[in-house]
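Note that this complex is displayed minus one protein chain, with the remaining chains in position.
Note that the chains take the letters A, B and C in the order they are written out, and that residue 1 is the start of every chain.
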Amino acid sequence: MIDIELSQSVNSLVSQFKLIRQQSLNLCSGLSEADMQAQSMSDASPLKWHLAHTTWAFESFLLKPLDKSYKQYNADYDYLFNSYYNGIGKQYPRPMRGLLTRPSFDEIINYRQYVDNAMCVWLDNLTTDQLTANKNQIEYLIQLCFNHEQQHQELILTDLKHLFSFNPQSPSLSTKHPFKDQLTTLSNNEAAMEQSVSFSAGLYFIGQNEAPSQAGIGFCFDNETPAHQYYLESFKLDTQLVSNADYVAFIEDGGYSKSEFWLSEAWQLIQSENRQMPLYWRKIQHQFYEHSLLGLRKLPLAHPVSHISYFEANAYANWKQKRLPTEQEWEVAAITQPEQFRGLYNQLWQWTSSSYSAYPGFKPTQGVVSEYNGKFMLNQYVLRGGSIATPQHHIRATYRNFFAPSAQWQYSGIRLAESI
Amino acid sequence: MIDIELSQSVNSLVSQFKLIRQQSLNLCSGLSEADMQAQSMSDASPLKWHLAHTTWAFESFLLKPLDKSYKQYNADYDYLFNSYYNGIGKQYPRPMRGLLTRPSFDEIINYRQYVDNAMCVWLDNLTTDQLTANKNQIEYLIQLCFNHEQQHQELILTDLKHLFSFNPQSPSLSTKHPFKDQLTTLSNNEAAMEQSVSFSAGLYFIGQNEAPSQAGIGFCFDNETPAHQYYLESFKLDTQLVSNADYVAFIEDGGYSKSEFWLSEAWQLIQSENRQMPLYWRKIQHQFYEHSLLGLRKLPLAHPVSHISYFEANAYANWKQKRLPTEQEWEVAAITQPEQFRGLYNQLWQWTSSSYSAYPGFKPTQGVVSEYNGKFMLNQYVLRGGSIATPQHHIRATYRNFFAPSAQWQYSGIRLAESI
Amino acid sequence: MIDIELSQSVNSLVSQFKLIRQQSLNLCSGLSEADMQAQSMSDASPLKWHLAHTTWAFESFLLKPLDKSYKQYNADYDYLFNSYYNGIGKQYPRPMRGLLTRPSFDEIINYRQYVDNAMCVWLDNLTTDQLTANKNQIEYLIQLCFNHEQQHQELILTDLKHLFSFNPQSPSLSTKHPFKDQLTTLSNNEAAMEQSVSFSAGLYFIGQNEAPSQAGIGFCFDNETPAHQYYLESFKLDTQLVSNADYVAFIEDGGYSKSEFWLSEAWQLIQSENRQMPLYWRKIQHQFYEHSLLGLRKLPLAHPVSHISYFEANAYANWKQKRLPTEQEWEVAAITQPEQFRGLYNQLWQWTSSSYSAYPGFKPTQGVVSEYNGKFMLNQYVLRGGSIATPQHHIRATYRNFFAPSAQWQYSGIRLAESI
Partner (left out) sequence: MIDIELSQSVNSLVSQFKLIRQQSLNLCSGLSEADMQAQSMSDASPLKWHLAHTTWAFESFLLKPLDKSYKQYNADYDYLFNSYYNGIGKQYPRPMRGLLTRPSFDEIINYRQYVDNAMCVWLDNLTTDQLTANKNQIEYLIQLCFNHEQQHQELILTDLKHLFSFNPQSPSLSTKHPFKDQLTTLSNNEAAMEQSVSFSAGLYFIGQNEAPSQAGIGFCFDNETPAHQYYLESFKLDTQLVSNADYVAFIEDGGYSKSEFWLSEAWQLIQSENRQMPLYWRKIQHQFYEHSLLGLRKLPLAHPVSHISYFEANAYANWKQKRLPTEQEWEVAAITQPEQFRGLYNQLWQWTSSSYSAYPGFKPTQGVVSEYNGKFMLNQYVLRGGSIATPQHHIRATYRNFFAPSAQWQYSGIRLAESI
């Protein structure tokens, strides 16, 4: 849990804004310009780009449309730092972001300061009437941008970890990095803990209602709405995450060489790329090691297994003769009995068997941010919970994270379910 | 509807078997060995290979395990004609099936006859006790192989149509082809017909129970089981399929150049490949034509639009400010009010918004055929209904067809839904 | 040497034409339509396509421009059967030739007969004046088309062999195939033979002069012209080709795992594709076999090593501390001392170290056939001699064959040289 003290102590949007913005910079502590420039794959972005893009979001979603006195910092940035909003315009090709050595890091820091100043002035002058006009639309957009920056904070960490994984010298976070310890130490599984919790069949409410109008009280993304009824059969959910020791047992039982555990597409992938273990594991002289933000280290067997794809999570579940939970099962458990479960939010995202799709009656947020979530509802699978790299105040039981089933570079793990 | 008189007039498994097997050959009427040899893409197979593979299925799923007197025709065929059953062994690489010019077509006909003879003898000698042993497991496997052959009959037609689409001379089915007219003539939409039918919210039963034991009465695949409750919000379903004329309106409104209608992945695809219209449409001197099994012809505007990807179906629905139905909505409509709808089964498969996944409590059929359906439950979308190329007795309201969302070479169309 | 009795006994162009045309069909003896339809890679073509394309060449280079009474058989064929003549028009994409199941094989035979008839009438009626007009331009074009058909005769065999190599059942030519024995039996190396022949330094004439005007006497391609002086240092050329036994020694000395023998690009290729032996070799239980037109058979150790890429030939030469000859060295040897060398023309093409480029003063043949050779003078290496699959009357000492350095599917071997 990378986090700042936020909601309790902070009683103004300006203060919240400053804390959130500072946090992004804190996460880059001790990194060089080079570290923040390189892009290790198309799915990842340079850290410098994350810092610019989140700034661009405040500028594009708030200042330009809503603050009439605002003058855009640099119109070129609409092309360079737009991620995927076709409604705003064309985008510099994603796989080439690492080639944008200019604007320089210093220039991007200037850009951040320029936008931060404008945001603080604007937020300070916002009247409650303005803020809550149109069913709290402005307040919602502000919270959306806050949450957007927090999402990129987690990506800053996952993209950096991915980049460092290609370096044979196994770089480590600086000893002065504010989250060094949190980011590298998961909680050991507890042997004595109850194994699973049962839930009875029935109709449950899933998701949240009318998110925008309640943004001040409890923000959620449009993809979590509307609340709707969902019928669940009875099921059990494991109280703990699958550990590295558990996953080693799967490997040692031939897990990666037995097709029967794998989805067809997964099997093709692991065969063609000769996969034998999770992305960040290394086998050196018969011993497992893992790439971490502390560099290479012996695999901590009692930690939850991390950086697991949906493919691997599903194969492990099959081997274990259990299954992944649906996102609805996960949500019901997290809402009704959160205290029974370890690591719901602060260890690893948990793959569900649910393809990421629209809830019944889903309507994207109006305007340019309609592209935020809806257009990705295809061939992605939902992860629930949160991770050690997730800002603590960013998450909740209804939160729907989603990635392609082959994705491994996120802090993703496995919690198993069973039908009963 | 390519079909044979089946269930009523045929009172023995042997007769059913013969009719089904003959049908596969009938579909190849008037084709040359070359037509049956070529493979137009990895997703398609040579027609000759379909004829061999379905034969191999009878041999591998029935004769070899269940008929002790059976001698395998040629052990090499386990490698050549196994599609994807890792439980049986390795497979000749799918994209290269078109290179297998040997065994020759004549040899494959011999193979069919050899297996057909063995099957007829074995079926004739099967006692009712044997047939219904182990909860009708043998009867179920027989029906599975029958249905498997029927599935490949539709693929024979879609793969042939795809192959012919690469030929600038626009080949046509032989005038003597038994299904020439059916395969090329869809039903015109009716202007006067009621537009949609409403369904109220509530819990519905979806799917079928205990398929294997009831195979004799009504076969279904394992992926249709078990029956389970599903809560639906109220919705409307259109009574007719979207027509070519409707789809032309979408194109002429700039449908293929407006990102807002498309899923992110779909938009990237149509941009990178400069797609402007459905797969088989051609625009010649400002006029739309379509590639058909009768060759190139003017687009019949009143026909349902066909060979549409999920991407296109979804974009069209967005443009129309409606949506695709879920597979559960489609099934409830098809079971409760089939008479209200045109073209439920005999025009085009209908894309649903449902990602292909396991029903709650799903258990794959035991044995080698466990690979039949389950391992494909990823990144595919469910189509419901049936098409003019589907054997009529092969389909039912609970049938779940599935293809990748980019797939266009199937007889797939669009039926729209709305939340109410 | 696949061949027909040609130049001596045949005193008319018509007779020559008929013999050459028949030979292409003879080479397809015992093959099915399927065998003639499949295309195993982009560099190869379906046999059926070769039969059509060579016909199209007679039609396009002779009948259409020179025979005013000729009516084109089918204008579509200009698109379907044009190989690479942009001067004539666009071409059906080469990698997709295997998808052209129509026109049917019978239709292509009709096409051949139609063109053959027209050619025979036209050739019969050609006056000597017409034939030798414009410095024998017409006679030259006729001979060019004859030679073109002969080049495709060799490709028919190499493409068929390549296709069959993907078939795990190891197909074989029909026992009635007229060249079955010739095509599968190379000459054993002779232990007692002199090892090399020396040549002294000096200026030599290379190539041929004014080919078109002397076509009747001795045809050559434009790329063999003009004759020019070339200075050679003294050198030795081996009298025999490298044998399979020699090449086995290279492999067993770790040839494929030692980078020092390989060109950089070659090393990358064999590393990335894990190459361990020549294309058509198989290692089965510690024994080498080779794919041949007789099916799989034990590697004949005394045969010359065949189906070798330039990469492999060069690596072998480095290992042997010799080198490949330049094309000029080869030509001087072949012209001045042909009797000293085994297998100059009738075993395997011999890689030279010469990049395929224009001779000093080279001018392409005028007209559409200017594209025949010149535009390929890039990144290809010259092979000299001829092979068991080359029509005997097609070849000569100045003949320049050329392929990409990675190409392995031709009947290519190794003859080594040394500087002295």
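Heads up, the rule we're going with is that contacts are C-beta pairs under 8 Å (C-beta built on N, C-alpha and C of every residue); 3 or more make two chains touch, one makes a residue touch a chain.
Please read these numbers as outputs of a predicted model, since none were measured by experiment.
Asks: Relative to the complete complex, which of the depicted chains are touched by the chain excluded from display?
Replies: A, C
Asks: Considering the complete complex, identify which of A:S12, A:T101 or A:N134 is in touch with the unshown chain.
Replies: Within the whole complex, the residue contacting the unshown chain is A:T101.
Asks: In the full complex, which residues of subunit A touch the absent chain?
Replies: The missing chain touches subunit A at positions 32-38, 40, 48, 76, 79-80, 92, 96, 98-105, 163, 166-169, 171.
Asks: Since one chain isn't shown, list which residues of subunit C touch it in the complete complex.
Replies: These residues of subunit C touch the chain that is not shown: 84, 86-87, 203, 228-233, 259-260, 262-267, 323, 353-355, 357-358, 360-361, 370, 375-379, 405, 419.
The rule is short, and it goes like this: only the chains that are shown with their structure count from here on.
Asks: Sort the chain contact graph into one of these: line, ring, star, complete or other.
Replies: line
Asks: Among the chains, which one keeps its Cα centre farthest from the Cα centre of subunit C?
Replies: So the farthest one, by centre of C-alpha atoms, is A.
Asks: Using mean CA coordinates as chain centres, what's the subunit A-subunit B distance in Å?
Replies: Each chain reduced to its C-alpha mean, subunit A and subunit B end up 38 Å apart.
Asks: Which whole number of Å gives the spacing of the CA centres of subunit A and subunit C?
Replies: Each chain reduced to its C-alpha mean, subunit A and subunit C end up 59 Å apart.
Asks: Can you list the subunit A residues in contact with two or more other chains?
Replies: none
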